[in-house]
Each structure stands twice: as structure tokens, then as C-alpha cells.
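All protein chains of the complex are present and in place, except for one that has been dropped.
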Amino acid sequence: MIKIGVIGYGYWGPNLVRNFAETKDAQVTFVSDRNPDRLKLVRSRYPSINVTENPVDLINNPQVDVVIISTPVSTHYDLAVKALRAGRHVLVEKPMTGTVEEAEKLLDEAARAKRVLMVDHTFIYTPAVIKIKELVADGSLGNMFYYDSVRVNLGLFQHDVNVLWDLAVHDLSIMDFILGKQPTAISATGMAHLEGQPEDVAYITCYLQNNLIAHFHVNWMAPVKVRRTLIGGDRKMIVYDDIEPSEKIKVYDKGVSLSGGAEGVYQLLVNYRSGDMWAPHLATTEALKTEAAHFIDCVTNGTHPQTDGEMGLRIVQILEAADASMAKKGQPVELV
Amino acid sequence: MIKIGVIGYGYWGPNLVRNFAETKDAQVTFVSDRNPDRLKLVRSRYPSINVTENPVDLINNPQVDVVIISTPVSTHYDLAVKALRAGRHVLVEKPMTGTVEEAEKLLDEAARAKRVLMVDHTFIYTPAVIKIKELVADGSLGNMFYYDSVRVNLGLFQHDVNVLWDLAVHDLSIMDFILGKQPTAISATGMAHLEGQPEDVAYITCYLQNNLIAHFHVNWMAPVKVRRTLIGGDRKMIVYDDIEPSEKIKVYDKGVSLSGGAEGVYQLLVNYRSGDMWAPHLATTEALKTEAAHFIDCVTNGTHPQTDGEMGLRIVQILEAADASMAKKGQPVELV
Amino acid sequence: MIKIGVIGYGYWGPNLVRNFAETKDAQVTFVSDRNPDRLKLVRSRYPSINVTENPVDLINNPQVDVVIISTPVSTHYDLAVKALRAGRHVLVEKPMTGTVEEAEKLLDEAARAKRVLMVDHTFIYTPAVIKIKELVADGSLGNMFYYDSVRVNLGLFQHDVNVLWDLAVHDLSIMDFILGKQPTAISATGMAHLEGQPEDVAYITCYLQNNLIAHFHVNWMAPVKVRRTLIGGDRKMIVYDDIEPSEKIKVYDKGVSLSGGAEGVYQLLVNYRSGDMWAPHLATTEALKTEAAHFIDCVTNGTHPQTDGEMGLRIVQILEAADASMAKKGQPVELV
Partner (left out) sequence: MIKIGVIGYGYWGPNLVRNFAETKDAQVTFVSDRNPDRLKLVRSRYPSINVTENPVDLINNPQVDVVIISTPVSTHYDLAVKALRAGRHVLVEKPMTGTVEEAEKLLDEAARAKRVLMVDHTFIYTPAVIKIKELVADGSLGNMFYYDSVRVNLGLFQHDVNVLWDLAVHDLSIMDFILGKQPTAISATGMAHLEGQPEDVAYITCYLQNNLIAHFHVNWMAPVKVRRTLIGGDRKMIVYDDIEPSEKIKVYDKGVSLSGGAEGVYQLLVNYRSGDMWAPHLATTEALKTEAAHFIDCVTNGTHPQTDGEMGLRIVQILEAADASMAKKGQPVELV
């Protein structure tokens, strides 16, 4: 039985506690939060869980094998390092850290401590994203041309991070998982509209190898909710609409190709193909449930998590580069 | 009766001829096209219209008061200059010219010739765009925050221009009309995927004064057709979906504002407002019909067209800057 | 503090317990269910609630002021009568009883016992239905022409009742509330497709006074989920789509009228009006929460519930008439 301590019982923490409480071979033993009212809520819901306002008490308690960190981004690094040094396995909210430097140091700590470090990039565990990964990986889409995502709505303002670190982080992790490649360069633009608040609308372009281009649009101030990704290859194209209740993925047998004409290069012809559409049936499993089981499995068997610290680092690298580019109105930033 | 000659009877020319043929006080007297088969088609449809393969014959014919140019972009400048020098009024397809230099020289020619120079930015004459302009102009939206447009589908490849000059040109003209301001800087990114072909997917960010940001997404290789613009102000927000058959414009009484809390700057509160949605009834007039009547009116009364040469120039300035930025992976380009 | 006993902890019971547990001035003290596993679930969730397999124990327990009946339809009458005779107030699931005879006798019992009898027609307490009622009641729609509802999906088969008693019951209650009139005649059709199972697809037409017609389409075997009601008046028309996440009600300023022409009766003109559409903002309150507070209020103050026994009777009258008509392939049945 893996004993779990959860730091932070704010917006997302209750989902973590609920899911891990129902995970096989796992037991939530401790919750900490700086706000006593939140701890009162924990006690009323789970009388058997210990609570504390001090996360260090939780980390050091022998009743804790694993620490889950669900606190503001700026605190991730310190808490995660403390937990690793105390010999705990760590699952940390996304983004993993607030800077690339912290991310790299955290990877070192995890390696040194020989403990599992996993990042809660939840979307990677949804049936829709797993299915898309499958279709891209098995070559169904052909050569990849573009990846284009939109994630907008009238959302909560995060006072500590801008809209990239709050919303684009989801889509960057999905792209990382699906394409399996890190961008070579980034250009980002964006704007803050409320005084003293961070950027609320932003756009990122990622350049990848082989003329693959990815683009991300995020906005906290849109009147409608949009969660739509277009993924284009030369054989098939996908529309992934996360708001659709039942047909989240549509695969279009549409494409475009170039064929040399009889009379040589001046006769190049662009051919369009228009075909069937297919919406694969998807399971309705809750992603966090799948993720929780995966994490417990990694801890138990010492295996490597899907959303590991290396992935966490890659996402933070893109976000940091995007911030730098956005500050200079789109000037491109190379990623090593 | 204004006598009209139309150069180019390809994709768009037939719409121009049909609409001007039905416009009051106007008469299409001449059509030219380099392809004799197209001219045959003109004759069968309009036995009374003269045809020629040579556009210069049309321009110089005394039966022509006005020349409409509906040919590839690279030919616009030469034909328009010839027509102005021959004393003709000119309506030219968008984009007005292929370079800013040509655009500026064309404006000079029109001024010298004292003739009307109008650009066929058709969308400006649609009931939907006119209604949005009204709502922005009368302050209904409050302070403008952002303008975001998407225009994608599995489209025709234009061999002579890239996707910006083919598709973004529409949205840039709509933005110019609605916001009434020229951007101060541009960042653009994009990619070509077919060998020997121009960019088929592209993104432009325009920076305008007062933290207003505009973004354009165009793509010739999308599996679905999307024509959607989000326009956000601090009082109201608009969704303009040109594919919707009957509710093209939705006005949301949603907004966001910042209010100082009692305890000073650390207590800033972001307030969200969620309210009614309203879809104004729109007339179903064909835009080109409205535009044709407006052009004939300008020619007859010597008045200034809505989509004049200055507007044509502003759009070409943005497109040229976007090409330059796109060639350098998003490096920003200032507009004077 | 009103003490509440809930009979039946199957599909809907848990929602009732949860909502009443959080209702002011109310306390759930007892739950009964014939299945011991369900009672075990109650104990784990609510250690302070008493449980029993025998509903009569619950009804007669002095710790119970109010009995909520959430069991199969065939048992409603017996349980409700027992509860009323024991002096309890009663909230019973819809449909109130399995026959009109039972419904009428139940009303008598409630009157004799001087206790509140309410039926759980939950939809009547949704913000959407309340708003539609308002718009119809204040004359915004003008003279009412038709009411047309569709409620279909791949649903659960109810072995004890057919699709009318399972699904149409919702829409009949909404119609009753919005129009405030009982039909004068009913014609219904339908079909059973699985051997030994009740009708799975059915249609009801209700004739009301003043040429008002209402129609209901219900189906347990549709590939897609549809929950759409059209309500037409001569001044405005409503589309109520319960699946829409944010714009459930759309009010169309469309209508049709007849005007006598100058030359008399042969010149009758049908005029169409096409105007704006408006989607009023709706609160997101959970209907069952509103309903629970309303019920407790009625019990406390002896006031009359919105969804009272008389309404329950009217719905059962329509359902019984529809069954009779359906058995004779649509032959109309008069309602007294």
C-alpha cells in the first residue's frame, strides 16, 4: 500500500485526493494546506486523513511515501526538492517549475534520489489524446504538416502566471506527446489588457523539423469556449474538439499532394483528395483515474512514467522561450 | 449610363459582369480575357457584350468609361496605370498591387488623372461587417482588447501568391474597416509544405495602439472550413461566424474588468460579467451588388469610395511586412 | 428542523439525499432500500443516517416528518398512502402513480390527512423552464400556436414502464407548467421492438383549446441525444435546447400573420416577420436544490407546492389516455 500526502487542497487538489483515494494499492494519509478552512473541508469529507498547515510536516512524516504537489507554480521547485531529499516520490502539478533552471536542477535531484518524478500533464491520459497519438504514430496521417490548437474562454485570471503558463501548458504537453519532437525555434506574441495583470491573450508558433509547424492560441477573455485542435498530414487530417460530448475526434480522409505533370516542372499539379470522415469510439474513463493508477504502478515497480520530469522540462523550455519572444513582439528564440 | 469594361473572366469575373449588368445606370460593354474559351462563354451568355483577347483594346475603346481589373495580382499595377492614363475610372481586385511601391505609385497616378480608384474588398459591403463596424463605432464594445480571425479550408492553391495574399487579405480589410487603425508592428510566421509552392499555412499578429492586438490564421490545407472572428472589448464581445446561415453575428454581454479592492493594490479583483447574447437580424443583400451600386455612385458623383486606394495601400503594406517577418520566423517589422 | 426519510436509494435516490442533506432547516434521518448493498453505501457516505430494508419502519419512525418516495412507479401509491395515513408529508417521484384511479385516491388521502403532497417534476425548477414560463405568461410570444418536443437517445430500458411513462413524463410536466392548460384530446402512436419489452419509441399529439397543438417524440433507441422543444406563437418563437451548455433558450423575433388585402377575402396575405434572436442569460442553479428548498418551505409554512398532486394527476391522465390511444394506433381519446 503506497501512502500518499497531498500538498494543496485548492481548485485541483480535491480531484487528486478523490482519485487517489479510489486507486488500488494507494491510500491518502495526509493533506496540507495553508488555509485552515480547506483543511476543515478535508476532515468532513475524509475523517481518516491527517491534516496540517505545514507542508514540511507532511513531507517528513513517515506515513508518507509519495508527495503530490498541487500549489502555485512558484512553490513547486522548493517543495519538490524537499520531498525528493526526504526520499519521497513526487507528482507535481503542471507546469513542473517556473524556470528552466529549476526544472534542470529538479531532474538532477530526482536522479540523485533515485525517486520517481512525474508531472501531472493530465490530458496525456485522456482516451482522445491517446487515440490521436496512435493515429500519428502508426503513420495514418502520413507526413505531418501542421498542428494548430485553440483554447479560449472567459476564464479565471491567474495572478501569478500569464495565460501561456496557465492554458498553453496543456496544449504544449499534448503536442509533445503526439509529435514526440521538441521545437527548434519559437515565436510568440501576446498582450496584457488589465493593469497590473499578466498577458491574457497569447499566440505561440513552434518550428519543428521537416517543415512541421505548430501554433497555439490561448485567451482568458473570449466570449465562447473553444477547445479545438487541427492536425494535418498529407494523407489524413484530424479535428480534435474537446467540447464535443461524444465525437471528440474526427479523422478526415482528406489530403493534398503534388504530382509532376507530363511537361515537367512547370506543370506541377496540386491534387486534392476528399473522402470519408470517421469518428472512432472513445472510452469514457476519467483521465486522472488512469494517471493515478499509472503513477502508483511506476512507484511500485520502479518504471518510468509517461509524463516524466524530462517532459516537464521540455514544456518549461518552450514556455520560457515563448515569454522571451513575446517580450520582443515575436522575435524568434532558438531552442537548443 | 456608365460604360464598363471588365478585364479577366476567370473565377471572379463572371460575378462582376453579372452584378454590374444588373446595376442601375451601368452597362457592361466590353470583356477581355487571354483565353478564347472564356470569351466564347461571355458571348453565349451576353450576346450584346464586345469581347477581345487584348486588354489594351478594351482600355482604349471609347465605349469604356470604367475599367474593372480581375486578373492575377502581378498584372494589376500595369493594367490599372494604363487605364488611369487613358482617363478611365478603375476598380481593381484585391490585393490592389503586388508591392507597396506599386501601390504608392498607383495612388499618385489616380490623383494625377483625377479618376476614381477603388479596390474590390467585397467583405466591407456585407451586412454582417457593416453591422459589426456600427457596434464598434458606437462604443457598444467598450475599449477594444483583441481581434482574432480564422479562415481555413482545403482550398485552391494559388500558384502566384501565398496564403496570406490569397486569404488573409480578406480579414485584413475587414479589420481595417472595423478598427479604423493601421498596425504599428507586425509579426508573422508560416510554412510551405509542397515543393515549389508558396506558404500554405500562416499566422499574423498585428500590434495596434492602446494594447489592441489582432491575429490572423489562414490555411489552405485544413480538413474543415472555418470562418470565425472573435472581437473582444471590455463591455461586450462579438463572435462573427461567416458560415452560419442565419446568425452570423452574436453579441455577448460578457466582459471583464479590474476593480481596486479596499486594501490597495494587492487586492485587485478581476470581475467577470456574464449576460445575455443577442444575434441581430441581418439583411441578405449580396455584397457585390451593394458594392457595384456604390462604385457607380462614386464615378457618377465624383465621391470617395469606401474601399479606396488608400485602404488598398494599407492592406498591401501589412502583407508586405508580414512576408518580411515570416521570412525571418516572426521577427517583428515596424510599420511607419 | 424537518426530518426526512427517503425510500429507495437506486438511480435518483442519491441525488435526493445529497440535496436534502444540504437544504436549510432539513435533515435526512432515514433511508430505506430493499437492497442491503445500497444501504451499505448510504452508511459509508452518511454515517449518521439510519437505514432499514423495510420502508414501513421508516414511515412509522417518529424521527421522520416527511417521506420521499423514489421507487418503481407501481409502488408509489401504496407507499404514499401509508405515509399520509401515518401523518407524513410526501414527495413522490414522477409519474405520481401508475393509474388515474390511484392518483385520484391519493389526492383524497392527502386532503383528508391535511398533509403536503408534492411530485418530483424536477424540470419545473430549472432556470430555463422558469424563464420560458415567464415569456409565455407575459404575452411575449403572442397567441400560442404549437408546442413541439423531442427527447431521444440510446437510453436505459425501463422494464416496468414504457418510454412514455419514462421520458414523455418530463415534457408533459413542462408543457403543463408553461401552458397552464390541460389537453382536451390525445392521439398517440408507438411501437415495441424487443420481445417482451414495452414500447421504446412513441409519439403523442395533445389538442388544447384555441387551436393550440402539442406534440411529443420520445425514443430509447436513437443514436444521438436530442432534447429540443420548439414553442411557437404569432409574435415570437422559442427554441429550448437542453443540451446546449450555455444558450439553452433562444427567442426568435419571428412570426407570421394574416392581413386582409384591399380586395377582400381572396387577397389574404400571409406576412412573415424575420428579426433578431436573443438568448437570455440563465442562472446555473441545480434544479433539485431549488426544489428541495421549495418543498421544505411548503411543509414548514403549509403553503401549496408548484408541482402539487393535482399536477401529478393531470400528467397521469395524459399518460393513461396516451397508452389507450397508442393501443388503438392513434385513435383519439377525449380528456374530460
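All chains are identified by letter, namely A, B and C, in their written order; residue positions are counted from 1 within each chain.
To be clear about the criterion, a residue touches a chain if its C-beta (ideal position, glycine included) is under 8 Å from a C-beta of that chain, and two chains touch if they have at least 3 such contacts.
Just so we're clear, the structure is a prediction, and the values are computed from it rather than from any experiment.
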Residue in contact with the excluded chain [from C:Leu41, C:Val56, C:Val100 or C:Met221]: C:Met221
Chain not shown: contacting residue from A:Asp57, A:Asp78, A:Glu104 or A:Asp253: A:Asp253
Where the missing chain touches chain A, by residue: 247, 253, 274-281
Where the missing chain touches chain C, by residue: 145-146, 148, 150, 152, 154, 157, 159, 185, 187, 189-197, 201, 203, 205, 207, 211-213, 215, 217, 219-224, 230, 232, 234, 237-239, 250, 252, 254, 256-258, 265, 268, 270, 272, 274, 325, 328-332
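Keep this in mind: only the chains that are shown with their structure count from here on.
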Rotation, 0 to 180 degrees and nearest 5, that superposes chain B on copy chain C via CA atoms: 180
Most distant chain from chain C, judged by the mean position of its C-alpha atoms: B
Innermost chain by mean C-alpha position: A
Geometric centre distance via CA averages, chain B-chain A, whole Å: 38
Intercentroid distance (Cα basis), chain C paired with chain B, Å: 53
Two or more partner chains touched - positions in chain A: none
